[in-house]
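Scroll down for the structure; my scribbles are underneath it.
Of the protein chains in this complex, all but one are displayed in their positions.
Here is subunit A:
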Amino acid sequence: MSTSRSLATGLTKLPAAVCRRAQPIRNQSRASLLSSRCSTRTPSTILSRAIRLSPLCQRGFSTSAHQRHGHIHTPKPGEELYITFIDKDGEEYKFAVSEGDNLLDIAQANDVEMEGACGGSCACSTCHVIVTEDDFFDKMPEPDDDENDMLDLAFGLTEMSRLGCQVKMTKELDGLKVRLPSMTRNLQASDFE
């Protein structure tokens, strides 16, 4: 068995919290959803939720993603910046992060479902996010041509769209909220031709 393979499997056994660098604020992290699921959810939601958050998906793969995209920093006490991701089901995940980290790295380090297929090289558009408030959108440096070119291909492009890998957290963006576009394409008539 190769090194990286045993590494990946080895890490799978660690509790998710050990691998998490930015601490989730409340019960909204994926891992804690699993443990706190009994309180509010109906049985059927629990089922689908639990399946979606299966250990393999949650740790086995994304843990090693931490290594690859492990560029995020633990915020110094008192210097935390807050960011909230809203997933396609409307679920909110809020994290304390440090300045300079980009949204793709933050999402991946915290098991938020964001693919980042090109590893943050601005070449795939799978890290598309939609900023929820004008104010924050305006405070971000303008996207460059490369980012706009990839955004043009993004599904569900809006006027408030950005690529997560190109947006870095700054003090001005403290409190930022971004929505993840639904990854499921609306089926078109042509699919059934």
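Here is the rule we use: a contact is a pair of C-beta atoms (placed from the backbone, for glycine too) under 8 Å apart; a residue touches a chain by one contact, two chains touch by 3 or more; residues count from 1.
Simple rule for what comes next: contacts and distances are computed from a predicted model.
Participant: Quick one: find the hidden chain's UniProt protein name among "NADPH:adrenodoxin oxidoreductase, mitochondrial", "Rab GDP dissociation inhibitor", "[RNA-polymerase]-subunit kinase" or "Glutathione reductase".
Facilitator: "NADPH:adrenodoxin oxidoreductase, mitochondrial"
Participant: Check each of A:Asp89, A:Glu133 or A:Asp146 against the chain that is not shown and name the one that touches it.
Facilitator: Looking across A:Asp89, A:Glu133 or A:Asp146, the contact with the absent chain belongs to A:Asp146.
Participant: Give the residue, chosen from A:Ile72, A:Ile86, A:Ala107 or A:Cys124, that touches the chain omitted from the document.
Facilitator: A:Cys124
Participant: Need a quick check: the contact residues on subunit A for the chain that isn't drawn.
Facilitator: Residues 1-2, 4-5, 8-9, 51-52, 54-58, 60-61, 64-65, 68, 115, 117-119, 121-126, 145-146, 148-150, 152-155, 157, 183-185, 187, 191-193 of subunit A touch the chain absent from view.
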